[in-house]
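The complex appears here minus one protein chain, its other protein chains still in place.
On to chain A.
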Amino acid sequence: MNQSIRSAWLAAVAMFALIFGAISYVQVVGADELNDNPWNQRAVLADYCKDRGAIIVAGKPIAESVAGDETCSFQRKYTQPELYAGITGYFSRTYGASGLEQELRDELAGSSDQLFLDRISQVFLGRQAKGASVELTLDPQIQKLAYDLIPDGQRGSIVVTNPKTGAILAMVSKPSYDPNLIATHDVAKEQASFEQLNKIPGINLNQSVSGPTGALLAPGSVFKLIDTAAALNSGKYNKDSELPNPASLPLPGSSASLPNYAGGNCYTRTTADFAFALEQSCNTPFARIALDLGQEAIADQARKFGFGQDFGDQLKLQSAVSVFPPDLDDAALAQSAVGQRDVKATPLQIAMMTAAIANGGVQMKPNLIKNVRAPDLRVISEPEPEVLRNSTSPAIARQITEWMTGVVSKGIGGGAAVPGVEVAGKTGTAQLGDSGLNNSWFTGFAPANDPQVAVTIVIEGVDVTTGAQLTSPNAKKIFEAVLNK
């Protein structure tokens, strides 16, 4: 028996050898990687009481460090907190930071490499180190307008961009919250507020992404723009192609069928051209196109518009990756082609898709940062507009733009029309199961021939009528506000 006791002991020692290895890996070998992980709050928290730089919109701080109490010499303060919470994020002693507070931690805390000389001089001058301030591309009036257009108690997001530069002019979502509640130095209050806020449906402060960059939603018919691009790109279709437009399409290999959109005039024709199919948002022509071109062609086009990809290095916000699922059977492919089933996109992704069409097929990197300034106001970085990827050819983008203007001038997106301006747009209504509720979308840009602004609106979990009222007509208000500036 003693021999097997020794073997059992050896087995136990072997387990401990593995433990020693694992500890060494975590604490020494892999430590740098873990320390750099974006979810790691420890670096941010080490700077908790420092004088952080401000986050600025149009010259006014929306987040700044003000004099604190005896436990901490500086206190983070947010002005118009709910309006900008999705962008600034919070900065808390217990929970660390989120949003720009987290992603720009090095700049705001003054520990980025570009601020090295400033740190040295501050040491010699005997001053406390101060962080850089960050000015955003946002337009405060548009941001406020967009925020107020989503009724309180309604979940939804709005993204307004300049399609030519990728600059984000407004990005809002509801429900929002007041980050001041979590930035307080009173730990008990802070924790109580955090738990309280997390109970509100639609708010999860534990999540690393949320709102326009994080919510993964069924895109519904706005996805048809990708089908259209794929169709034209394949060479099998051209602008005059006649598409079959049956009232419903039996789904291959299943007893179910895909009906046409009931809200428009799809039922009036059994065949349709692209213009009509987009104007009335008919489902069956696009499902047929997807079945004809196959999974790979649609997935490839979706990828070129940004599905399954990131948003580049200028956004500085954590974002969720939009999904066009692989390995679909024909029934799933047909439903996915109209933005249902497992296709999921963030509001920002849809905004970027539209921006690419507006910008002649070239997708610009979405950009939130206008400039970063050292404490002495010297500009230390100022991102230039950069191309993210080529989504489609200029000719195809032009063609889709023409059809999108039809959606607004003759089709079901009429609510977005602005007198005297040619507006291009596309609506979407993604059904949420059998609840009768939908995610209601509008995405578009204006003017169609020289796009200055792209607007994407999604209102979650509403009936068709409410959705229609809160999307296209609101887009019109934003177009007018931007173009009249």
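Criterion: contacts are C-beta pairs under 8 Å (C-beta built on N, C-alpha and C of every residue); 3 or more make two chains touch, one makes a residue touch a chain; residues count from 1.
Quick note on the criterion: contacts and distances are computed from a predicted model.
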| query | Name the absent chain by its UniProt protein name; which of "Molybdenum transport system permease", "Glutamine--fructose-6-phosphate aminotransferase [isomerizing]", "Biopolymer transporter ExbD" or "Cell division protein FtsW, lipid II flippase" is it? | reply | "Cell division protein FtsW, lipid II flippase"
| query | Which residue among A:23, A:192 or A:256 touches the omitted chain? | reply | A:23
| remark: Full-complex touch with the removed chain, picking from A:12, A:66 or A:395, is A:12
| message | Need a quick check: the contact residues on chain A for the chain that isn't drawn. | response | 1-9, 11-13, 15-16, 18-28, 30-35, 37, 39-42, 45, 94-96, 187-188, 204, 206-209, 320
